[in-house]
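Encoded as structure tokens, here's the structure I'll be asking about.
Here is chain A:
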Amino acid sequence: MTSGLLFACVGALLFVMGVSGVLLIRHLLRRILAFNLMGSGAFLVLVGLAQRHGVADPVPQAMVLTGIVVAVAATALALALVRRLHALTGKLEPPEADDD
Partner candidate 1 sequence: MKRPVVIPAALLFAVVLILAMVDLAPPALDLRPLVAANLASSGVAHPVTAVLLNYRAYDTLLEIGVLLLALVAILAVSESVPTTSSTSATSSDLLLPMLGRIAAPVMVVVAVYLLSAGTSAPGGAFQAGAVLAAAAVLLHLTGLLPGWRQPGVSLRWGLAGGFLLFVGVGAILLLVEGDLLRYPPDHAGVLIFLIESGLTLSLGLILAGLFLFLSHDKGDVG
Partner candidate 2 sequence: MIELVSTLLLSVGAFFYFAGTLGLLRFPDVYCRLHALAKADNLGLGFILLGLAIQAESLAAALKLVLIWPLVLAASATVSYAIARRADTLGIKPWRREER
Partner candidate 3 sequence: MNPVMMIAILRRGALLSFLWWILTEGRRDAWVAGFVAIGAALWLSLRLCAPRSTQISVGGLGAFLGYFIWNSVRGGVQVALLALRGRRALHPGTLELQLNLASPAPRIFVANVLALMPGTVSVRLNGKRLRLHVIDERMPIVAEVKALEVLIARMFGERV
Partner candidate 4 sequence: MTLNEAMPLAVLASSLLPGLIIFLLPEAWIGRRTVLNLSGAVAKLVLVGVLLVGVQGGVDYGFGYAVLPGLDLLFKVDALGLLFMGLSASLWLLTTLYAIGYLEGAPQRSRFFGFFSLCVTATMGIAMAGNLFTFFIFYELLTLSTFPLVVHRGNDKAMNGGTVYLAYTLAGGALLLIGIIWLHQLLGHGDFAHAGIVTDLDPTYDGQLKIIFLLLIVGVGVKAAIVPLHGWLPQAMVAPAPVSALLHAVAVVKAGAFGVIRIVYEIYGIEFAHTLHLLTPLAMAAAVTIIWGSLRALFQDDLKKRLAYSTVSQVSYIVLGVALFGPVGTVGGLVHLVHQGIMKITLFFCAGNYAETLGIHKVSEMNGVGRRMPLTTLAFGVAALGMMGVPLTAGAISKGWLIEGARAADMNWAIWVLWTSSLLNAAYFLPILWRAGFRQTAPPWPAEQLARHGWRETAWLLLLPPLVTAAATLAVGILATSEFSPLAWAQFIARNEYRLVVP
């Protein structure tokens, strides 16, 4: 197994851990962390799998850099929302689903 493939496998694990976290964790800050874990997993798969035969490929590397910036933006927005929710309700968990 090449290191690229190893990275990709670790990425796959991180991804499913992240997804599970986003789905299962109620604490919002940890859920944001889980989302970042998920994103990192996808990035690792993208870069790792592309160089599974040992040679680096600049295209997925650039894509990952783009993806990281997007993830940072999303994380910042999520944090802003969580802070606002915290300021308004004093809680760090989403209120129970309220469908009218």
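Regarding selection, all candidates are chains of the complex that A comes from, given by their letters.
Points to keep in mind about this one:
As a working rule, a contact is a pair of C-beta atoms (placed from the backbone, for glycine too) under 8 Å apart; a residue touches a chain by one contact, two chains touch by 3 or more; residues count from 1.
Worth saying up front: this structure is predicted, and the values here are computed from it rather than measured.
Although all of 1, 2, 3 or 4 belong to the complex, chain A touches just one of them, candidate 1. On chain A, the positions that touch candidate 1 within their shared complex are 1, 5, 8-9, 12-13, 15-17, 19-20, 23-24, 29, 45, 49, 52-53, 55, 57-59, 61-63, 65-66, 69-70, 72-74, 76-77, 79-84, 86-87, 92.
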